[in-house]
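Left out: one protein chain. Kept in place: all the others.
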Amino acid sequence: MWRRARSPQWSEREAKSSAGQIVLDYTESTRADGRMALHDIWGSQVHALMLARQAILSDDDVRRILAPLEEARADAEAGRLTLDPALEDVHMNVESRLIAATGREYGGKLHTARSRNDQVLTDARLVVREELLATEDLTTVLVTTFLNIADNHASAVMPGYTHTQHAQPVTLGFWATAHAALLREDLRRLAAAYRTTNQNPLGACALAGTSFMIDRALTTRLLGFDSVQEHALAVVSGRDFVIESLFALTMLMTNLSRIAEEIVYWTTHEFRTMTLDDAYALGSSIMPQKKNPDVAELARGRTSGVIGRLTEALVMIKGLPLGYHRDLQGDKPALWDAFDTANATLRVLEGALATARFNTDRMLDLTYANFSTATELANFLVSGRRLPFREAHEIVGSLVAWLVDAGKTFRDVGDCVSYLETREQHLDVSLLEEILSPIAAVGRNRSLGGTSPREVERMSHELRLSVDNVAGNIIERRDSIRRAREETARAVAAVLGGASVREALPSVA
Amino acid sequence: MWRRARSPQWSEREAKSSAGQIVLDYTESTRADGRMALHDIWGSQVHALMLARQAILSDDDVRRILAPLEEARADAEAGRLTLDPALEDVHMNVESRLIAATGREYGGKLHTARSRNDQVLTDARLVVREELLATEDLTTVLVTTFLNIADNHASAVMPGYTHTQHAQPVTLGFWATAHAALLREDLRRLAAAYRTTNQNPLGACALAGTSFMIDRALTTRLLGFDSVQEHALAVVSGRDFVIESLFALTMLMTNLSRIAEEIVYWTTHEFRTMTLDDAYALGSSIMPQKKNPDVAELARGRTSGVIGRLTEALVMIKGLPLGYHRDLQGDKPALWDAFDTANATLRVLEGALATARFNTDRMLDLTYANFSTATELANFLVSGRRLPFREAHEIVGSLVAWLVDAGKTFRDVGDCVSYLETREQHLDVSLLEEILSPIAAVGRNRSLGGTSPREVERMSHELRLSVDNVAGNIIERRDSIRRAREETARAVAAVLGGASVREALPSVA
Amino acid sequence: MWRRARSPQWSEREAKSSAGQIVLDYTESTRADGRMALHDIWGSQVHALMLARQAILSDDDVRRILAPLEEARADAEAGRLTLDPALEDVHMNVESRLIAATGREYGGKLHTARSRNDQVLTDARLVVREELLATEDLTTVLVTTFLNIADNHASAVMPGYTHTQHAQPVTLGFWATAHAALLREDLRRLAAAYRTTNQNPLGACALAGTSFMIDRALTTRLLGFDSVQEHALAVVSGRDFVIESLFALTMLMTNLSRIAEEIVYWTTHEFRTMTLDDAYALGSSIMPQKKNPDVAELARGRTSGVIGRLTEALVMIKGLPLGYHRDLQGDKPALWDAFDTANATLRVLEGALATARFNTDRMLDLTYANFSTATELANFLVSGRRLPFREAHEIVGSLVAWLVDAGKTFRDVGDCVSYLETREQHLDVSLLEEILSPIAAVGRNRSLGGTSPREVERMSHELRLSVDNVAGNIIERRDSIRRAREETARAVAAVLGGASVREALPSVA
Partner (left out) sequence: MWRRARSPQWSEREAKSSAGQIVLDYTESTRADGRMALHDIWGSQVHALMLARQAILSDDDVRRILAPLEEARADAEAGRLTLDPALEDVHMNVESRLIAATGREYGGKLHTARSRNDQVLTDARLVVREELLATEDLTTVLVTTFLNIADNHASAVMPGYTHTQHAQPVTLGFWATAHAALLREDLRRLAAAYRTTNQNPLGACALAGTSFMIDRALTTRLLGFDSVQEHALAVVSGRDFVIESLFALTMLMTNLSRIAEEIVYWTTHEFRTMTLDDAYALGSSIMPQKKNPDVAELARGRTSGVIGRLTEALVMIKGLPLGYHRDLQGDKPALWDAFDTANATLRVLEGALATARFNTDRMLDLTYANFSTATELANFLVSGRRLPFREAHEIVGSLVAWLVDAGKTFRDVGDCVSYLETREQHLDVSLLEEILSPIAAVGRNRSLGGTSPREVERMSHELRLSVDNVAGNIIERRDSIRRAREETARAVAAVLGGASVREALPSVA
């Protein structure tokens, strides 16, 4: 025979040859496929039910097929289904059980009007939507942690940074709500990836659809998909759901990496504005005084890996003509790795932030130490004294320069008053104190989205409502998946209990 | 003075020093900023009007500011505004004109309650939304070209490929609608990037909002933004609109790269299923017989560049604490380059495809030459003769192997009939002819999303409706931008004509 | 105690807490560390011997330390050493055995004048140099396979392609030696990465060296390093050996990807210039006639992953100040993955090529079918008839155009002669036959590096010498490593057998 048939019996025959082993080792995917075993079985059950409902298989056929699949499902749920690399992938592992149980006559029929091309996409989408829900869930927890920090510290002032230099005083709550607002966008991107993912590829077959009268609406309903992804060739050629998910995860990781970068900065001796709980800081094997932010560093480093994974997926798909190509096998290891990384990172950073101590006294000191209210004074000269902004800016700049030379800060209000006299700006001490106070300053920044405690509280409240909304939506989607799973299970049980498939699946609405 | 003031006068004073020049060369951004000149002026006009409407500036102030801005706008529209690198960026170039015209007293007031941090984001978002509309527009044209191909060739058969090997016959229209369906997803991603982009950052100021009583809803309306992006620190820290736009462009480019890859394949002597029009194929300087698909190759190669740009933006942002950092200056060159590349590629590939000749006779020959209807026969044995799929698969496999050895194809129907007899499958010639005919085969694949001409026509029709819908939406968004521009222009004209700002902008709804 | 001590006892105390478990899961590296167990033990033995040789430890101390390390080594060699994730990494796993065996008093002394920072680099370099040798080895095998193809087919003509279009005839041997020549550069890059890798970091300690009078030359010799990497802070901060290795692997993979791309092209029905052996081609689960080049597709796809890994490493290091950061832990998983991918890909492509059949008849037909000797005729008109090249080019172009229109090829020599008459170029049939013959044409291309069989044979011979040279060099380096390992083993055995360390390690040259 001129080609290697790839029946389940194949491996036994050929595995002896070293070429066979090298090829098998190179092509088998059981490690990445392990995550899809239960979903592969679900997909096969639904496919079998649909074939019978459409009279492509007989009720007897489908009964013989469903029984061993139910056993496989039970084994998989109990963690007893291990995938044999010699059988190459999850599909062949499941199918070989079926054939062992029913013989070739019945077992082989399950593959009618289906190909591994649409089967693997079905499995992967069923997994990815669950992973996305898990990531969304963990993200809502992290957002909530930031909002808790915001509510506890809505009025605590800290230096706001640009260029990593003190710019203006802000509140710690303002900082925390900023992260919450940025992560809110990650929740939006994850939900968009979910919508792309939750479409039914089953029925596309190898690339061209099929001449069998299949019912794609029925498999859509029983698998809990929102809709059919129609065009068969587009189905098997595209990987939009994989890459959009990877992109959503990459963006999330860059946001987590930025949080991690701030943890690294803030926990330095020099900043010391944050102290990690001992459970989230590690020591050194050689330097007994060290308390290292390893978890933040790893979060930062692993973001590189997820960026690399997105690059991998884009490069992989970029050179391919339409149709399935084996290159695409690499999409799953890349995506699983990204999910695992993102979920673990969300968990560990949430823990680190929830238990961290924010050193608000130190923060207040820093806001005084480096002229962070200089803009306030410039603004006063503009609005209170009607100076052009550029002139006000120049006067304040020269005041700051003079104070630096004199080794003084804005706490030396008297000196400031005197200097400003020389520039013909007359302010009394209490007014200038009010202007230069970081606490007063943040209170004044009441513009929409500004750092005033009032705005911080308003934004925190709205973000909390928004996240609650996402959380509710996660529950709804999980319920919808659960209901589909239960409908499948009921139909399988009914058919195995003797009912006809028409009885078991009465209405196709 | 201990620091380099960065007033418009700065460069003259310092440019003599070589350090000054090196630093200026390294930091100035006038090349990338050129694209934002008109938008910077628009943003400044709107900011000035708002400041006056809120009584932060007087009507007289704003009149003196608007007049030179109008002149700058006229110059920019006429292509007479060139940016001086010595003035570092577009903002300073515009502001220096203003100060030259009005003096420091008035000119400097424009910068009240604004920072370059929110200003540059305003400018960039105004540009990006227009670029996105242009890309969407060009994408709809390319989709339409594919749908035209589909309608002209809904029934023309060609080999469908998986693994770049003949798999099953499909129609050329099916192939064309697959690309249309994949590009339809790019339109979705571009529109999502538009929504992220079209939010108002103005009013975030440096990072913390402002104590001036600004009206962000008014600037939102006058600039045609859909809504305010509220959190000031999130505004200046995030670049979601840049990276989501880059991602949408990268995905689009990977889809274009795949089209290009197929053009390269199909125009080889070996495939010769497509012939490019002479206008879209290039010769060789040394080999006179060559006709090369250079445009497709360049499309493929430039996709690498856009992937690199996305990587750049992700890496750039990954390591930054919150707040503005100068690293972010690189976001615009990366994004402009990606837009230019995508738009040019859309244009050239659309032209190449619209004028290409598809060699449908050659395609039909190929579908017979390599057993592409083998699955059809297997399916018949399953559905017509009730064999298990795996057994049918094995019988057809052995038939194919026998034909290959004998140097025959499925056109040798008599031989096929004889061989099948030996496997106890009895089919008469006319039935087998019908089964093995690629044309008949594609007609049978009527499952939802399958390759039958009926399905191709249905999908083409629906895709056309969907793209018309996008096209309508593009027009609406352009209208909305135009209306905002006109409202600003009317208000500016009224104020310059002597009206008060309250009169010029009566209602804030 | 205010910080988490990270003694071997740590995990038991804290693992109960879920925070502890989350942090441990996030930070432990035992999976990637498994590959370094033997090397970690070797490094520790050498460090202990050196400390004793320098009288920092007593002979008694070192004897108590070496004994359990020898047991650990025996266990590791027998595959009995499994790393406990609760002990975080390979170092703590080994050290905890030591402390269990000797008690804290002796076991703890091993860490004198050493840090995990230099220890992990030592381990990694010891592994990486072996991996590099394995990759070099496999690459020489693949080069040899190409040279065998070249020697078997030095005169077989095939179309040479540019732009994937027929350009000029070349020989199959020319194609094979081109790949050999390109892979020869990979051998050069791998050897350069080896030189960067094979330097001794041990003794850098945490970042600053040590006040103990250590002897870095001795550890260099006993570990088989070529030299000391001196600057302690540069040692712990840099990852040049990792990234240069990754780069060498990435370049190798791009070359393998290109080979894979050609396998995909050549095994299409349309090209059919290569046939894979059945052992290296896979079938389809639904299409019985398929014979798919999956191994080539996977090679191509996995190249994307290695590019992603290189990106990962570069991004990881880009943002780090000097000194060790935990981000760097990610360097090993990335590099191991790249090695495994490259080695497996080398193996599988070598097998595929060694067993493939090249369809030289088909190749010859193709060289006639598409005017690939057009340049030959143009060159003759230049050299034999003294026409300017551009004019000769134009005449040949018009001849080709005329033949295409007439449905003829260069096999129709009579027609060519007639047409050329009309352009006032008089050639007789036998001369034109000689000029247009692909076989004659390749024979004429005798310029240095050209496609003539003579040049192909010469280059094949020289490449073979060059690869033999590399192979010899691999053996030398392996011998050198083996000798260092044996010297360590002898010294350990001698000391454990009662000799003093001075006796066991007499001369430090």
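So that you can tell them apart, the chains are marked A, B and C in the order they are listed, and the count of residues begins at 1 in each.
In this text, a contact is a pair of C-beta atoms (placed from the backbone, for glycine too) under 8 Å apart; a residue touches a chain by one contact, two chains touch by 3 or more.
The shown structure was predicted, so the numbers you read here are calculated from the model rather than taken from an experiment.
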item: Touch partners, limited to displayed chains, of the chain removed from view; value: A, B, C
item: Of A:A378, A:V442 or A:M459, the residue in touch with the unshown chain; value: A:A378
item: Selected from A:A74, A:A369 or A:I475 as touching the chain missing from the view; value: A:A369
item: Omitted-chain contact residue, chosen from C:T311, C:N370 or C:T488; value: C:T311
item: Sole contact to the chain not displayed, among A:D33, A:D186, A:E297 or A:E455; value: A:E297
item: Listed residues A:T164, A:S227, A:S418 or A:N469, member touching the removed chain; value: A:T164
item: Missing-partner contacts on chain A, residue numbers; value: 159, 162-168, 264-265, 267-271, 283-284, 286-294, 297, 311, 315, 318-319, 366, 369-372, 374-375, 378, 393-394, 396-397, 400
item: Hidden partner chain, residues of chain C it touches; value: 1-3, 5, 7, 56, 99, 104-113, 117, 160-164, 167-170, 174-175, 177-179, 181-182, 185, 189, 192, 196, 203-214, 216, 228-238, 240, 243-244, 247, 250-251, 253-254, 257-258, 261-262, 265, 300, 303-304, 307, 310-311, 314-315, 317-326, 375-376, 379, 382-383, 388-394, 397-398, 401, 404-405, 441-442, 444-452, 455, 459
item: Positions on chain B where the hidden chain makes contact; value: 1-6, 14, 17, 19-20, 22-23, 25-27, 91, 111, 114-116, 205-206, 261, 277-287, 290-292, 294-295, 297-298, 300-305, 307-313, 315-316, 319, 325-330, 333-334, 344-345, 347-348, 351, 355
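Here is the rule we go by: only the chains that are shown with their structure count from here on.
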item: Fewest touching-chain hops separating chain A from chain C; value: 1
item: Whole-Å gap separating chain A and chain C, where each centre is the average of the chain's CA atoms; value: 34
item: Intercentroid distance (Cα basis), chain B paired with chain A, Å; value: 24
item: For chain B paired with chain C, centre-to-centre distance based on mean C-alpha positions, whole Å; value: 37
item: Interface hub residues of chain A, defined as touching at least two other chains; value: 1-3, 5, 111, 117, 205-206, 261, 300, 303-304, 307, 310-311, 315, 319, 325-326
